[in-house]
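For this view, one protein chain was removed and the others were kept in their places.
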Amino acid sequence: MRILSLAGRRLAASIPTLFLILIGVFLLLQLAPGDTVDALMAQMGGGDAATAQQLRKFYGLDLSVPAQLGNYLWHLVRLDLGFSSIYGKPVATVILERLPPTILLMTASLSFAFFFGLVFGVVAARGVNRWPDTLISTLGLIFYATPSFWFGLMAIVVFSVYLQWLPSGGFQDIGTVQTGIRGVLDIAAHLVLPTLTLGLIFLAIYLRIMRASMLEVLNLDFVRTARAKGLDETHVVTRHVLRNALLPMVTLIGLQAGTMLGGSVVVESVFSLPGLGRLAYESVVQRDLNTLLGIVFVSALLVIVVNFVVDLLYARLDPRIAAEG
Amino acid sequence: MSDTVLSLDALTVRLPKGADRSHALSDVSLSVASNEILCVVGESGSGKSMMANAIMRLLPNEVTIERGRMMFDGRDLCAADPAEMREVRGAGIAMIFQEPMTALNPLRTIGDQIGEMFAIHTGLSKADIQARVRALLEDVRIPDPKAAAKAYPHELSGGQRQRAMIAMALALDPKLLIADEPTTALDVTTQAQILKLIRDLQQRKKTAVLFITHDFGVVAEIADRVVVMQHGAIVEQGAADTVLNDPQHAYTRQLIAAVPPLKAPPPRILSGKDILTIDGVSKTYRTGGFLGRGARVTEAVKNVSLRLPRGATLGIVGESGSGKSTLARCIVRLIDPDRGSVVLNGKNWAKLGREEIRRETRHIQMVFQDPFASLNPRRKAAELVAQGPIVHGADRASAIAEARQLFELVGLDPSAGDRFPHEFSGGQRQRIGLARALALKPDVLVADEPVSALDVSVQAQVLRLLAGLRQQLGLSIIFITHDLRVAAQICDLVAVMKDGAVVEQGLTSEVFGRPQHPYTQALLSAIPGGDFTRKRDALIA
Partner (left out) sequence: MDAVKRYFRSPAAAIGLILLLLIVAMAVSAGLLYPRDPLALAGRPLVWPFSNPRFLLGTDNSGRDIAAQIFYGARISLLIGGVATVIAILIGILVGAFAGYYGGWVDNVLMRITEAFQTLPNFVLLLVLVAVFGSTLTTVTIAVGVVSWPAPARLTRAEFLSLRNREFVQAGKTLGMKDLQLILGEILPNALPPVIVYASVVMAVAILLESALAFLRLSDPNVASWGNLIGLGRDVLRVQWYVSAIPGIAILVTVLAVSLVGQGLNDALNPRLKSR
């Protein structure tokens, strides 16, 4: 209960942050050359000034900047993100349609990176400065240095073009829409390469932090106590070291939630996944600023939610958190 | 002795290349019998802790046992394989450590960690283990054992944590208990309780105890036999009475002599004029809480009034958390007091603005506790000492020249000014800190635990230096310490603090000779080896 109220308080504290972001980005976008109406007119193939003025009035773009900002925030409180003229739908609808692939991709990548980062980190730390450690650390460095979009392209060349094991893009087969278990398998097959691509750099980061934090914890006094009790090395690690060493890694998940979401922009573009990241890219190219602002809002919200979960997890792992209040 | 539990025979432990010496231990031979406490005494670097780790075969990676034997329970531990060692650890030989906070896993409950002993070495059921843990916690007299078993380490006090460690160590009735400075991190009253507990349990269970300490007071309190170590070798061993009263080796004599006497020297004549008066100073901290809810309020300093006569030394003594350091920082305005006045040279120091403090600060200077942390590692020694005068407008060249003179004053080689702090020993660094404070020619020196981080023999040298400078420069000193022996040695006046308030103050000889407040009495009687020192002091006098 204490834990929940604690995390809840952190959540409440992030509301001003959210508004700070929105106001900042809203004002920033005012500086952009051209507005929604320009984009719309361009799509319609041009139009006269009178139409433009009418449209501006319709979208409330003729008001002063503060009034527009007030308008926007007022709509936002009622969960109205405005209208996307490019897609001809409310922004909220567009985003909701694009959300599932992104969330699926992030969850899969995070699980992949976390699990293997943990395992490799522990293995490397146990054999520090011997060949498994050298191998894992070297691979970690190379993974970290690999541009994700390039890795994705090369994976397509190898696994889709030459080996033809996996689809090269998309979220599911367009030709034959499958349902039930086969539909799930189909989506899973489409997500294998994107998951690896997005997760690779995080795998590298997690294994490095896990290795370092294992080595650090292994040097702490209570590990000596555990050994002095007559515990064997395996149990020293599982019962005393692991949970302590996990703490920095859990913190890192929260800190990097935003980076991961940013990474999905590139990965979704490489694999033509109809997700939030690709939507962000498209709205920049098409100058759909309303949608872009909506994406900023939703992605900040996503990061805040991930951090809320991480806070809960951390407090469960570390009893000292609840005591600090 | 017939019932020898552990005997070391010419144990030699090799250090890795690049260490400051080749061997951590050379030809160490000793034995511990059941139902006796063997104290191993030595200063830092004597190899005493390394010995404890060697016996447990828990040496750091590159440190190896070169030769020798460690006979325990009919076998040589030097030759035992890892599985055999694991059986010995915990069940045959158990260990307690200096810092009970870090020696316990912060993420698991006390009961869980004690119970692990049974889980490793016995086949007891969960319920049985729980009952045994409860009984153990009762044995070590932890208040509310049931709650303590469910508590996490951070929820207990330092003394309670050490009790839990002892309960864990004695869980399986080991034949030998190794205690590595188990009371060094504790306050003096808690220390007395823990020493008594170890003594009681040892006598009841007939355990052999190898007790490692740097403090001859503790030795006098608890030892049956003593081993004195220096640079990794044993210089003297024998029955406690013999070693304490008739030390043979020069080093032993030096160590015993360095334990400060408890009796204050005859009082000096004090000036009738006060240089510094502190009146009704208070400081309250509010921590945590959100928008004022659930905030914890700590009254660190409560309405403290003190007077420092010109040329005198006022000791402020108390245990950790008594507010003595906060008070010291209020006096030099590193912390702003909430209420009260600090009058120095007729100016109310507590009310000065930031800019004025910067200007006036040369009249009152501070010496800090930690000789490692109190010097900027990136500046040369002479520069560190010259900094103050430079800040106050002296030109660089003359300030540096003056700094070199100060080096001589505090007993350092003037040519050492070009070296960086890490090239000096702890005692030398503390001298640099002293020179830095003196460079501004202050009227009042506030010294916050200036000798606590030093070995006893170095402690004595620095105290002598301070006493000499006081005479030579006419300094008035406020001396903060937790160590009553140190206070007795150097202070003309003492004030005893508890929970932020001064409970007793007066001439040192009076306060220590005829303590009035029960807390002062408790503090004085808790000093380890008190009886021994009093007897010795009487002999000397």
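Should a chain be cited, it is by its letter among A and B, assigned in written order, with residues numbered from 1 in that chain.
In this section, a residue touches a chain if its C-beta (ideal position, glycine included) is under 8 Å from a C-beta of that chain, and two chains touch if they have at least 3 such contacts.
All values derive from a computational prediction rather than experimental measurement.
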Looking at B:282, B:326, B:365 or B:505, which residue reaches the missing chain?
-> B:365
Of the listed residues B:257, B:334 or B:409, which contacts the missing chain in the full complex?
-> B:334
Contact partner of the left-out chain, one of A:36, A:84 or A:148 | A:148
Which residue of B:392, B:517 or B:534 touches the chain not shown here = B:392
Could you tell me which of A:195, A:269 or A:290 touches the chain that is not displayed?
-> A:269
What is the set of subunit B residues that contact the non-displayed chain in the whole complex?
-> 329, 332, 334, 357-359, 361-362, 364-366, 368-370, 373-378, 387-388, 391-392, 433, 436, 440
Spell out, residue by residue, where the missing chain touches subunit A.
-> 14, 16-18, 20-21, 24-25, 28-29, 31-33, 141-142, 144-151, 153-154, 156-157, 161, 215, 219, 255, 258-263, 265-266, 269, 280-281, 284-285, 287, 289, 292, 295-296, 299-300, 303-304
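The definition used in the following text is that only the chains that are shown with their structure count from here on.
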As the complex stands, subunit B meets subunit A at residues 56, 58, 82, 86-91, 94-95, 97, 99, 102-108, 116-117, 120-121, 152, 154-155, 165, 168, 288-290, 294
Footprint of subunit B on subunit A - complex, ascending = 9, 220-222, 224-232, 235, 239-240, 243-244, 317-320, 323-325
